[in-house]
Each structure stands twice: as C-alpha cells, then as structure tokens.
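Take a look at the following structure, please.
Up next is subunit A:
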Amino acid sequence: MSPFLFWFFALLMLGFGVSVVINRNPVASALSLVASFLCLAALFVGLNAFFIAVIQVLVYAGAVMVLFLFIIMLLDLRAEQRRRFNLVALGGGTLVTLGLVAELASVLNRFPLGRNPFPPLQGSAVDDVREVGMTLFSTHNLPFQITGVLILVATIGVVVLSKRELN
Partner candidate 1 sequence: MAYTVPRPKLTFAEKIYLPSIVAGLAITWKHLKRMLTGQTKVVMQYPEEKWDAHMPEHYRGAPTLVTDEHGRERCVACQLCEFICPPRAIRITPGELPTESEFSKVEKYPAGFEIDMIRCIYCGMCEEVCPEQAIFLRKDYAITGTSRAEMLHDKTKLYEMGGVFDGLIHKWNPDK
Partner candidate 2 sequence: MDFLNSIPWFLMATSLAKTIFLVFLVVLPMVSYTVYAERRVSALIQDRLGPNRTGFPLTLLGFKKDFSPFLGGLGQPVADAVKFLLKEDLTPGHVNKPYFWLAPCLAMMPALVTLSAIPFGSEFMGVKMVIADINVGLLFMFAISSVGVYGIVLAGWASNSKYPFLGGIRSSSQMISYELCMGLSAVPVLLIAGSTGLSKIVDFQVREGWLLAPFTDGNLSLRELLLWVPVGVAFITFTISMFAETNRLPFDLPESETELVAGYHTEYSSMKFALFFLGEYTAMIAGSALIVVLFLGGWHVPFMPDGRAGWVWGLLNIGTFFAKVAGLLFFFIWVRWTLPRFRYDQLMKLGWLYLFEIALVNIFLTAGILALCK
C-alpha cells in the first residue's frame, strides 16, 4: 500500500473516530463510526487482507451499525443533544487519553521489533478465505467450537429473554 493512501485513510479514520465522540447528535455519531469502520476496511485492503476488510464492512458497517442506527432512531434521544459539555469530565478525559498515548509511545519505543519492517506479503495470490478456514478448522478447532457453543448459548438466552410470557 502506498504511504499516501495509508496516511489518507488512517487520518480519515481518526478524524471520524474523534467525530464519534464529540458529536452531540447520536445519529451523526453512529454514521461517523460507520465511516471510521469503512476507512479501517480500506487499511485492511492495503495490507492485502481482503477477507478481513470485507468482513469488517459486512459485519460491523453492514449489520451491527444498522441495528445501532435502528435503535437510535426508535428511541427519542433529544435529551442527549441538549446536554452541555462538562469541563471537569472533559479535562479528565483528555488527561487520561494523553497519559495512555504517552505510555504506549514509551513502551513501543523500548520494543525493538516494532521498528523492523515486516517482510513483504506474497501478493494477492493467497486465497485468504481458504487460509482463514484452514487455520480455524485445523489448528484452532477447539477454540472455534467453544466459541460456537458460546454463541449458541447466547442465542438461546436471547430467545428466552425476549419471549413475552414464560410458562
């Protein structure tokens, strides 16, 4: 990926990320998050990870955020828009964020591997869907199955909870 495109999408993603937090209108926040996801997907494309990029768009932008938006629109969130900035909270949040960034920077600076460039990827000839599938079903089969059971339990829980009357 050319550095130009990387910086373009990375900055765009960060911009939309900030816009998620500072927007007072919940719909605007949700849409910023969608845009941020799309930029992230573009970064994945830049790494030749098409499968991850597409799943990012399909699952997060296409399904999860649609549900979010759906709920936001059904609820009347006028109160959220009227709320004023709380200076103390704002200052505290900024301090915590700056501290986290400083910590990350110092750790990464001391971590030598981070400075070595990765070996170049082997073009787009890799069928990454096949690779992901092979890895999931061979090396990581047990965690995969356990995740499946977990999701099944969650699904049953949702169905039980959303049933109106429990007899």
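On how the list was made: all candidates are chains of the complex that A comes from, given by their letters.
The working rule: a residue touches a chain if its C-beta (ideal position, glycine included) is under 8 Å from a C-beta of that chain, and two chains touch if they have at least 3 such contacts; residues count from 1.
Since the model is a prediction, treat every value here as computed from it, not as a measurement.
*Asks:* Just give the number of the candidate touching subunit A here, out of 1 or 2, all from the same complex.
*Replies:* 2
*Asks:* Using the touch definition from the top, list the residues of subunit A that touch candidate 2 in their complex.
*Replies:* That would be residues 2-4, 27, 31, 34, 38, 50-51, 54-55, 57-58, 61-63, 66-67, 69-70, 73-74, 124, 127-130 of subunit A.
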